[in-house]
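The chains shown are only part of the set, and none of them has been moved.
Labels A and B are assigned to the chains in the order they are written; within every chain, residues are numbered from 1.
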Amino acid sequence: MTVTSEMKPESVTLHPLGTASAPVPELLCIFGTGDLGRSLGLRLLQSGYRVVYGSRRPDSCGPLPQGAQVMSHAAAAQSAGLIFICVHREHYDFLQNLAPHLQGKVLVDLSNNLKKGVYPEANAAYLQRLVPGAAVVKGLNTLSAWALQNGLLAGKQVYLCGNSAEAKQAVAEMATKLGVTVLDKGSLSAARELEDFPLRLFPEWRLPLSVAFGLIAFFFFYLLIRDVIYAYVEQGKDVSFRIMVSLANKVFPIVSLIMLSLCYLPGSIAGFLQLYRGTKYRRFPDWLDRWMLCRKQMGLVALGLAFLHAIYTFIIPIRYNVRHKLISTVVDEIKKNKTTPFDFDNTEAWGTDSFFALGILGFFLYVLLGLTSLPSVGGTLSWREFTFIQSKLGHLTLFICTAHGYLYGWNKFLRVSTYKWYTPPGFMLCLIVPSVVLVLKALLLLPCVDRTLTRIRQGWERTQSKEELGINKATNF
Amino acid sequence: MTVTSEMKPESVTLHPLGTASAPVPELLCIFGTGDLGRSLGLRLLQSGYRVVYGSRRPDSCGPLPQGAQVMSHAAAAQSAGLIFICVHREHYDFLQNLAPHLQGKVLVDLSNNLKKGVYPEANAAYLQRLVPGAAVVKGLNTLSAWALQNGLLAGKQVYLCGNSAEAKQAVAEMATKLGVTVLDKGSLSAARELEDFPLRLFPEWRLPLSVAFGLIAFFFFYLLIRDVIYAYVEQGKDVSFRIMVSLANKVFPIVSLIMLSLCYLPGSIAGFLQLYRGTKYRRFPDWLDRWMLCRKQMGLVALGLAFLHAIYTFIIPIRYNVRHKLISTVVDEIKKNKTTPFDFDNTEAWGTDSFFALGILGFFLYVLLGLTSLPSVGGTLSWREFTFIQSKLGHLTLFICTAHGYLYGWNKFLRVSTYKWYTPPGFMLCLIVPSVVLVLKALLLLPCVDRTLTRIRQGWERTQSKEELGINKATNF
């Protein structure tokens, strides 16, 4: 055979099929035949492994995935090097008796708790204490039986920790074959952190939601006093029905606009801080870091409130009191026979229409921003596209929404009747923060400021001595 | 050289570049130079393989990816161990003549059919019959030429099946290098199933859509009789124009609310079944399993109908007949000079505004639920977050939407005129299922019931004998 180096038969060319040389796939052991155990076994079989279940009742443990074996715990443990513990922590004690059989094995602890802080030590640490001769690896506990069964692993990320690098390596290789990406979180002392992952309840949403609820409560009571109580006290009118729609439709846009501006405020503060310090290499204060980390959530809360504002606005004309007012206006009109207000006011038409157009455009951009924050959409954007949308488009949205707010009050700013009980109306209060943010951003966009900031962000430092400058240049980025 | 073990030069340190020791990348063969063949070749080259095409006309087979070779089928087959068959099944017969050259090779059958059930046997089984000496692996057929060309493979899942474990292993390794996750579906008898994957047409949507269309048809005719035909027969009025908007805007919310409650009903039924049986280890009846599996789709259909309801509501005031009614009310009013109805009814204002506010809030939560069912959003949620949203937030949505329904009929329940031809109005019928679901859920939330159910779901069994309990404890989860 005269095969050139380029054409030589490759290693995958099979040996004559069916001969003994075929590699036997690795055998893995699973303790526990519940939902998770069964789903994991199915998935391992599908990824090309052989699977043996360890069970106290090998003869009556219900339906298991086709192709898997069942044995006693001891026999199963002996046959494989890697054992998945798919058993509730409360039942770990049986493993103590098995300890001799588990000597030198890798035990993967997949367990989760129902609540945080029920036990003094992590499940995996407890397991390691029960079976000191084995190498316990905590991990994969964020995979649900549901995801395993339905093959929803591709592209997921799982965490591992353990004291034996070798054991972690073995588990990582197996996990990679399952299609998940592995992140090593260090020694077994990180087990508690891993066990708390599935019990997280929107930690990054806490701050934004607290701020939003605080602002909603404040503006609700502020406007309740100005709109409802004022009318009752001063004019003796009961307009309490306004609480459900009119008041809500004032509170939501106000808080939405403030939340949106709070999204962009920390970026400007960070810019000024860097300018003041003349370097980007000093850490931001903790409060600023935390604020920066929840900007996305703040923006999404703002979008939610803007969405509510939009719907509240759409149903205005079908409300009882709006229709009642319309009809009684006409009837009054006719009876008194005055025609003055029926003169068409062109300025009023331009003003209200511009107000609506800005609101619609602002909402449209709001929704665009929200869409790009979807993981699957944001993931397809290049760095420059992401920056463009989140910074340029974001500030444009803020500008348009702020203009929408100013236009709402266009002829009310100088009217005395606006300031009931000497308080400014809600929309005036709400325009303060956005205006400040826009002014700060405008300052940062001034060519001279922008140039300095760009240089700082590229690693330049103002206070460097000459030598340092030469030396340090190489380690930024 | 005194390099410590920690610091020793690593294996990736290159041999002097350009020497002969560099490993030659594996050579793969592709039969077929159509779209799929070309895209696959490009992708393989990009993943670091060498590629050779087998063609009957090696000299005139059109543009191929740069770096690929072209040969006759026989020569190409001989040069590689793994051959991709990117040819339509109808043209497989030429492979029979090539059989001697394909002896011991791995043939990957990527073919798909245009329709189900055209051929008596799967394409891959037919191929195996034509070339018995080769190891046929069916798979990767869910990857489109489009996805291959545009590098949209990362994180995708593909299926394999075949009779040779060794051949499957070789293909799986290649596929992993392409960035996809491989799931082994067993022997070649699964080929038909794999070939049907790309021909699926929303199988999991069938049941929810059938239920939705059934309910829509029922309520449409029910309301047609009550609203249009009744008016024609009893009052002689032709209000048939109502079909397009008014009727639709009654049918959609009614069916939406029922579908939403049907989403949460099976969960409650399952809970009661587990309580009754005292164990979670017995399978649910088939109908319940199927119902549970299409809850997500039911919810999305409900969301779609709620979306239609919302838009139908928004355009109410611009409809011709609404404006006509408004104008003629006023004109009648003036002419008859009665002012009674113009007294402002505070209760009415509160009632309608609360009705709208609940509807808006319900729709908002509906949309939230829908967003978290997006794969890329749901994938980022922890187990507890997912449970919180789908169970707590879901039931809250159902509660608010049901309250919205009750408020709609608040003063109509006891009015005789409501029951035209002795039939209850549509919204009353639609409130039955949601009310039942909410009551069932409330019962399951009673502390004593909840405690027992939680224990059962953690693996406790009521009917266990003492010994079994000790033994069995270890195998739940």
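As a working rule, contacts are C-beta pairs under 8 Å (C-beta built on N, C-alpha and C of every residue); 3 or more make two chains touch, one makes a residue touch a chain.
Nothing here was measured: the structure is a model prediction, and the numbers come from that model.
What's in place is 2 chains of the same protein, and the file's complete complex has 3 copies in all.
In the analysis below, only the chains that are shown with their structure count from here on.
If each chain is reduced to the centroid of its CA atoms, chain A and chain B end up 22 Å from each other. Chain B makes touch with chain A in their complex at residues 24, 26-28, 50, 78-82, 104-106, 135, 154-157, 164-170, 172, 176, 180-186, 281, 310, 313-314, 316-317, 326, 329-330, 333-334, 339, 342, 344-346, 348-350, 352-354, 356-357, 360-361, 363-364, 367-368, 374-377, 379-380, 382-385, 388, 454, 458-459, 471-477. Partner chain B is touched in their complex by these residues of chain A: 3, 5-17, 22-23, 25, 31-37, 45-48, 55-57, 61-62, 67, 73, 86-88, 90-91, 94, 111-112, 114, 142, 144, 151-156, 177-179, 197-202, 238, 240-242, 244-245, 248, 304, 307-308, 311-312, 314-315, 317-321, 323-324, 326-328, 330-331, 334, 374-376, 379.
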